[in-house]
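Missing here: one protein chain of the complex. Every other protein chain is in place.
Labels A, B and C are assigned to the chains in the order they are written; within every chain, residues are numbered from 1.
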Amino acid sequence: MDLHALADRLSGRASRYDASGDFPEEDFADLRDQGLLGLMVPPRLGGSGATFAEYTDVAMRLGSGSGATALIFNMHASVTGALAHMPDELVRQFGAPESFFESRDRVLARAAEGALYAVAMSEHGVGSRLSRVRTSYERTGSGFRITGGKTFVSGAGHADAYLVAARDSGSAEPKISYFLVPAGPGVEVRPTWDSLGMRATGSHDVDLDVEVDGDALVGGIEGAALLLAQVMPQWLVASYAAVYVGVAQAVLRHGAEHLRERGLQELPLVRARMGRADVQVAAAELVVREAARRVTDDPGNPETNRWVWRAKLAAGDTAAAVAFSVLEAAGTSATRRGHPLERLYRDARCGALQPATSDVCADWLGAAALGDNPDGVARW
Amino acid sequence: MDLHALADRLSGRASRYDASGDFPEEDFADLRDQGLLGLMVPPRLGGSGATFAEYTDVAMRLGSGSGATALIFNMHASVTGALAHMPDELVRQFGAPESFFESRDRVLARAAEGALYAVAMSEHGVGSRLSRVRTSYERTGSGFRITGGKTFVSGAGHADAYLVAARDSGSAEPKISYFLVPAGPGVEVRPTWDSLGMRATGSHDVDLDVEVDGDALVGGIEGAALLLAQVMPQWLVASYAAVYVGVAQAVLRHGAEHLRERGLQELPLVRARMGRADVQVAAAELVVREAARRVTDDPGNPETNRWVWRAKLAAGDTAAAVAFSVLEAAGTSATRRGHPLERLYRDARCGALQPATSDVCADWLGAAALGDNPDGVARW
Amino acid sequence: MDLHALADRLSGRASRYDASGDFPEEDFADLRDQGLLGLMVPPRLGGSGATFAEYTDVAMRLGSGSGATALIFNMHASVTGALAHMPDELVRQFGAPESFFESRDRVLARAAEGALYAVAMSEHGVGSRLSRVRTSYERTGSGFRITGGKTFVSGAGHADAYLVAARDSGSAEPKISYFLVPAGPGVEVRPTWDSLGMRATGSHDVDLDVEVDGDALVGGIEGAALLLAQVMPQWLVASYAAVYVGVAQAVLRHGAEHLRERGLQELPLVRARMGRADVQVAAAELVVREAARRVTDDPGNPETNRWVWRAKLAAGDTAAAVAFSVLEAAGTSATRRGHPLERLYRDARCGALQPATSDVCADWLGAAALGDNPDGVARW
Partner (left out) sequence: MDLHALADRLSGRASRYDASGDFPEEDFADLRDQGLLGLMVPPRLGGSGATFAEYTDVAMRLGSGSGATALIFNMHASVTGALAHMPDELVRQFGAPESFFESRDRVLARAAEGALYAVAMSEHGVGSRLSRVRTSYERTGSGFRITGGKTFVSGAGHADAYLVAARDSGSAEPKISYFLVPAGPGVEVRPTWDSLGMRATGSHDVDLDVEVDGDALVGGIEGAALLLAQVMPQWLVASYAAVYVGVAQAVLRHGAEHLRERGLQELPLVRARMGRADVQVAAAELVVREAARRVTDDPGNPETNRWVWRAKLAAGDTAAAVAFSVLEAAGTSATRRGHPLERLYRDARCGALQPATSDVCADWLGAAALGDNPDGVARW
């Protein structure tokens, strides 16, 4: 099954999962069947060894079928992609033990076999500001004990493990580390997710009071979280972007279908709305693909990072704007629940609000355009 | 209870009715208690004898509490207001029998006693184009038989009677008349309403196969529907407008509350969004009030009608635009279902799509600005 | 000659004065003939005793003829209006000597006889921030010596006197006073004005090294400038607003004329542009008139001041936006110099950039909407 056919299947189920808010089980069965959970995993560990550019293509197409499914997939790809693409030398240089590489490979190999990973980063009152995370950890005999509460954990209750950001409870200055925490006792999902859009992501709260082994420490080193945000901003800032371009493409597709069915394609104001939406979506796709290409070819370059922020801003704003305009062209009959444009109008609004929000991106990019260091201000 | 307190009560229930999609019984109990169902009814028949300007003020305040309740109320006010404000001379001149005045007074008196009226004008595939209505009527011995199907009937199943637009089945050229059809056998509600926004209006489909008395003919004359649309465009075009200004005001109020609670009022981009939203809402309110003042003082004047179309465009576009922007300022935490901004984002999008849509209004106003006759094109 | 006819005369000359950048002598001859230089002067001193609302009406109409002429007039009206409307009790309360009232009356009487006053407030590197003014004054035997340089002095070289903001050179903390400095030696105009738009205002630099009598001190008291900005924000913030609504109205008028001449009024996208522009301009006019009405009826009220800031934002943004859109509808043939739309596109852009800029207004209004004290931040 090619990606186009897969996206069609997701699209056919999207209204149902949106209505129920259930985890899209059938979608993930398809993704597993297609080997997509191993997309970012190196071939030597059983995966496809995809680049960021290849990930972007997949996420965009999935997003054009179902935004919610693509967002959950994006979280899994962020965990596996960041692990797979972490440069070994850098990791060694920062003092990671050799055991890290073994544990990393086990994590990746499990993904290739179909394990699903989720991200538990945000917290109430903290948002996605990593440096302010209140979930804490302390060393135990053989590992760590992690305590706290997380929000907006897409796929909660259906993931095999969670990437958790936590602070060292014994350190005065902020030392934020990542752990990969297996699902199970001590990881409690509170079903709080009931959202305007992207309803099937099941981004519930998760309460943590759990002990993990030493090799759950991602990167094998403590305090790496903020560093990773700066070194690999693509996974934190722009991996959503592809999903929202897919959502925007779905708006165009369903909009055209609806307007033709109603015989409205002859109305000049309808054509003008569609024409302007078309060029906005085409432009956003190019920006996201350009960012992805650069991340693949020249990761970490300041100019690459600038494209990463552009991608997030362009995708989030474009999806929301075209959904707003095309729904207006489509008219009241498209606002009935179950109509794809009704769902897309809600889904599309979410992109600009997810971190880094569009206003934060505009600030980052403005600082860069004005010759300042955009990372001079703490953003995480 | 003043309107401010009443709006607060509606606001307190709005999330619940939005979630269930039920008819807002408690809101209408309050409206009845306050005598608002008789708002447009002349004092000699037990009502308040309100002007269009006074109606506008009431609708705006109700809309700032609950858009859905205000929309249902707007339909009732349109029926009673159009009846109450129809100039007697004009009606006589067009050949209405004297019995019309008695029947009209009965209808209005019942409203003052608490009867609720709804509007059944739109149809599938026809929208709100009155001249294309397919629901038909034929003369029977003592009255008329009406057959057909209607859509978007706000308050369906809870109204005491429905204003139905229908065409004379025996006439070659379009002769569209209005009937006030009592609820009861032959008026079947199909619960089809399940919408993006304004969910509590219960704007279901209604199937008609019903006989009515001769005095159910509104205006006492056949073929008056299109004439009324031109003579009193305010009820067809702009009575919604006040509701959506109210919705926009609610966005500002709930936005400010949310942003202060989160301590976000210090962010310059948040302040700028709120400042620009503030002036947009203030301007839309003035446009709607200006239209209402002119309808009251100088109904039917071409310049008055121009303000009526401006009011619809300004209110619909403003509500949608400020809900879009303020939700972005408020962030992901405001997208949780049950949060007022989440509901308002959905409710506010509906105004520009209701007839006359914003694009139609822009065309009408552009024709007028260019010195053409904007009613030269058939719009209903 | 009524205002409509007067605006037509200004309109007929606007292209010529725009091209040459000369002071609009003929326009001001007309204004003098019509007694408009005495508009704000009390009848007992030979003027018309206009309210702020009446001023607004005049400025809007003049602005619809020629934005530049209306802006120069606005400066004159600000000086005479602020003097005429200063409450006597407040002035006494702040310690003004009785001689102030005599000198004020002389100034106003001269305006009624045809004297023209200009405003010299802004400075290089300071803008319109009154509190940072570097032009200074010191007491001499009988009066003051004022030294410094001013920018953006509309009507420079053609005014009979200049309202100059200056700081007390002997005071450690900022004490900013206003002086009315007669044209003559020591007031040197440097012809620096050569601007994108509003070219005929001749808003040149003015260098000051001049001695003035004691009664040149406006209000008769030192340090009143910042206080006046807070007490009467209308003259500092919103007196421009009426001018830019006039400019926006001119865009509509000339746009409609051009489009009809070219037979473009049938194009749906042209009509939509004109229709949306029409409602924007109508709304901005209402906002500015509402502010003016409140300033007239309830000056100094916090809610009045809020409308003052709204008026500035609405007028500046609307003029620029409609000029941008209508020029696009009109097409390349309207970009020829000498075409009214070409000039209006440049003139209209200036409003949002004049103090208080649109971004500053949005911040002020946002703070107010969020329940903060918008004057808590120093803005002047």
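Going forward, a contact is a pair of C-beta atoms (placed from the backbone, for glycine too) under 8 Å apart; a residue touches a chain by one contact, two chains touch by 3 or more.
Quick caveat: nothing in here was measured; it's all calculated off a predicted structure.
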Omitted chain - touching chains that are shown: A, B, C
Residue touching the undisplayed chain, where the options are A:133, A:187 or A:277: A:277
Sole residue of A:310, A:349 or A:379 that reaches the chain not shown, by the stated touch rule: A:310
Hidden-chain contact residue, picked from the options A:96, A:166, A:259 or A:327: A:259
Selected from C:153, C:292, C:352 or C:365 as touching the chain missing from the view: C:352
Of A:178, A:324 or A:364, the residue in touch with the unshown chain: A:364
Positions on chain C where the hidden chain makes contact: 127, 152, 192, 194-197, 267, 269-270, 320, 324, 327-329, 331-332, 335-338, 342, 345-346, 349-350, 352-354, 357-359, 362-363
Positions on chain A contacted by the hidden chain, ascending: 252, 256, 259-260, 265, 268, 270-279, 282-284, 286-287, 290, 307, 310, 313-314, 359, 361-372
Touch list for chain B against the chain that is not drawn: 267-269, 272
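Throughout what follows, only the chains that are shown with their structure count from here on.
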Most central chain, judged by mean C-alpha position against the global CA mean: B
Cα superposition angle of chain A on its copy chain B, in degrees to the nearest 5: 180
Mean-CA-position distance for chain C and chain B (Å): 42
Approximate Å spacing (C-alpha centroids) for the pair chain A, chain B: 42
Geometric centre distance via CA averages, chain C-chain A, whole Å: 52
Multi-partner residues of chain A (each touching 2 or more other chains): 269
